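Excluded from the complex is one protein chain; the other protein chains are retained at their positions.
Labels for the chains are A and B, by order of writing; each one numbers its residues from 1.
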Amino acid sequence: MWVFVWEKGYQETDSVVSSVTTKAKGVTVTNTSTLGFRVWDVADYVIPAQEENSLFIMTNMIITMNQTQGFCPELPDKTTVCKSDANCVAGSSGTHSNGIATGRCVLFNGTVKTCEVAAWCPVEDDSHMPKPAFLKAAENFTLLVKNNIWYPKFNFSKRNILPNITTTYLKSCTYDAVTDPFCPIFRLGKIVESAGHSFQDMAIEGGIMGIQINWDCNLDRTSSLCLPSYSFRRLDTRDVDHNVSPGYNFRFAKYYSHLTGAEHRTLIKAYGIRFDIIVFGKVAWLPPPLGALVQTQASGLARDKGPSPHLLSAHALYHDFFFFPCHLEAGKFDIIPTMINVGSGLALLGVATVLCDVIVFYCMKKRYYYREKKYKYVEDYEQGLGGEMDQ
Amino acid sequence: MWVFVWEKGYQETDSVVSSVTTKAKGVTVTNTSTLGFRVWDVADYVIPAQEENSLFIMTNMIITMNQTQGFCPELPDKTTVCKSDANCVAGSSGTHSNGIATGRCVLFNGTVKTCEVAAWCPVEDDSHMPKPAFLKAAENFTLLVKNNIWYPKFNFSKRNILPNITTTYLKSCTYDAVTDPFCPIFRLGKIVESAGHSFQDMAIEGGIMGIQINWDCNLDRTSSLCLPSYSFRRLDTRDVDHNVSPGYNFRFAKYYSHLTGAEHRTLIKAYGIRFDIIVFGKVAWLPPPLGALVQTQASGLARDKGPSPHLLSAHALYHDFFFFPCHLEAGKFDIIPTMINVGSGLALLGVATVLCDVIVFYCMKKRYYYREKKYKYVEDYEQGLGGEMDQ
Partner (left out) sequence: MWVFVWEKGYQETDSVVSSVTTKAKGVTVTNTSTLGFRVWDVADYVIPAQEENSLFIMTNMIITMNQTQGFCPELPDKTTVCKSDANCVAGSSGTHSNGIATGRCVLFNGTVKTCEVAAWCPVEDDSHMPKPAFLKAAENFTLLVKNNIWYPKFNFSKRNILPNITTTYLKSCTYDAVTDPFCPIFRLGKIVESAGHSFQDMAIEGGIMGIQINWDCNLDRTSSLCLPSYSFRRLDTRDVDHNVSPGYNFRFAKYYSHLTGAEHRTLIKAYGIRFDIIVFGKVAWLPPPLGALVQTQASGLARDKGPSPHLLSAHALYHDFFFFPCHLEAGKFDIIPTMINVGSGLALLGVATVLCDVIVFYCMKKRYYYREKKYKYVEDYEQGLGGEMDQ
């Protein structure tokens, strides 16, 4: 029976325009020999200041202060350690070089000599990564995610800050799957833990977290049933057994100038967590009488189809026009897929009858009784034919 | 009849690679007590300097100059106002704090005492938002949008700067739906008004504008019919009755250093409009004879399917291979969906004939005349058999 619902119905997909904005909050202090006592706020650890669908929060860093253009010894590794200038090729530069070799072999420290390079000096030494993470307190920072969706076809739009959310609630709430499932403010530590990872581990080398917003909408009479649900997943898979080039980091610099005009910079190798907000969704539309029945199947189907990032896929299920001709002028009825589905369905029905006959003929007892019934009309037909000949 | 067109044809969707670049232009001056006379150009109000599919233009700001690391009283609110140090917990920091409490209770101004914090001092006071917007002149800034699309399957590519657009025209034109529908340079004020909003209102708190580029392409013989059309929509829905956390803003800082090495910064809370460029599209392909007939349906169908952001969906309608075998080697023919559609179609046809018979036999008057015709071939067949036996 339920198959008929599908024969009669057809499915169309809608695409949705989604916009996302994010805002991080949180302050922490660090006290190190190099930097001394220092406060870190949003403007310090969010790089760049704004992005379209993601937000990077620096959790760990290797800072190289007061770099100036000049000449200095390269970091020692098997390619740069030298005994004499003969070992250094002027103008050469490897993939991992910090500068262009001058051809001189100079003292790196008391014992080791390396090739001199023209570079921002002193060159960065990123051999030792801070553990625990330099900004480990980022675990308690919060992230506000604002998401607006719009279904062009249904001209239906909604935001994840639901109508019943007040300013006071938004000032104080934090997302919790159980107690506050609709609060769009997330504690960073909780996001990572919900994905089954340790924030402090992730904070050291950095990584990518996906914040998935699932819109599961039923666009019948009331739109209040269209609600977001949040899920979290670490997007940069870490196979512990194959830990090649893990985490996420990049370099940026803050440039300063002396009155003399000589420029110097502070180079920062920033490790951190990038939060990519991915909006999923589906919308089901059904005339209320059928809604209850097909809803379960619709959700099941949609689960099969899986979510589509950046692109909400909306499934509208219609009863066909024989039952709801009103849909025809509703402009939401599409004949093509209906034809295809109905066609397939009818073919199946044909087969079904054939199968029935086969089963009945060869598998059932007392099959001749059945046969009689089945071919009774043939006799009628002969009679009809006979009657005709009489004319 | 028209159903046959659909039986014979089949539909496949293509995905398209799109690239977008933007460039803003415009200069304005402000004259305030804090900043004095100041000129603002692109490098000042576009943050960050470049993004993949969007552009942020700062329209309003709260600027806090010469912040340095230190200790200062927190902004007064119900959690920070204090009578004595007893009210301030050292090391504490709320979600909305500007720093970490030192535990001291100090004078904020002549009358109010608040908890002291370690922070970038002085702390930002964003309680008063400039009205009208600080950079209200942004209404007259212009935005050049360059968009290239490429359909891999048809290996068809085009840009929104059409071949007939000259450098001189591009230097002077501004988009207008009526007079200049193909000029890719948009006046910001016009974009917002086209979406039915007031630029000056939006400029105060900021927001997200969607610039939709619709490519409606008919890839028959001539590709000159493949033209972009532009539409505008505000993506961050504002329900005036539920105005919780409206607009769009973020914080960033410009860092300076004294010769002494002491760092200071200018913190800017930037309100502004982010323009997200969303590329939609569809492409219809038909052998010319059928083009005119099906085009209407195709467009209708495409309208049903709705646009897909970030992902152009191309619908190619083909006449089936019985009619255009050439398509087979054209490499654009796909047998699977054709089979499925033709199959469904045939099932429908079969049912149709059956229905006809039923109707004719049992509903029509003079049905036996009809039956004669229908079974006439049987007699022919017998004759044929007889004739054969004669051999």
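Here is the rule we use: a residue touches a chain if its C-beta (ideal position, glycine included) is under 8 Å from a C-beta of that chain, and two chains touch if they have at least 3 such contacts.
Model, not experiment: these values are computed from the prediction.
Visitor: Of the residues A:Trp40, A:Phe56 or A:Trp215, which one touches the chain left out of the display?
Guide: A:Phe56
Visitor: In the complete assembly, which of A:Val17, A:Ile47 or A:Cys88 touches the absent chain?
Guide: Per the contact definition at the top, the residue touching the missing chain is A:Ile47.
Visitor: Could I get the residues of subunit A that touch the absent chain, sorted low to high?
Guide: Per the touch rule, subunit A residues meeting the hidden chain are 3, 6, 47-48, 51-54, 56, 69, 93, 95-100, 118-120, 208, 210, 212, 233, 235-237, 239, 242, 244-245, 248-253, 255-257, 259, 261, 265, 267, 270, 274, 276, 278, 301, 304-311, 313, 340-341, 343-348, 350-351, 368.
Visitor: If the missing chain were put back, which residues of subunit B would it touch?
Guide: 12-19, 21, 23, 25-29, 37-39, 41-44, 46, 48-52, 66, 142, 144, 146, 148, 150-153, 157-159, 161, 163, 165-167, 170-171, 254, 256, 258-259, 310-311, 332, 334, 336, 339-344, 346-347, 350, 385, 388
The working rule: only the chains that are shown with their structure count from here on.
Visitor: Where the CA atoms of subunit A average out and where those of subunit B average out, how many Å apart are those spots?
Guide: Once rounded, the distance between the two centres reads 17 Å.
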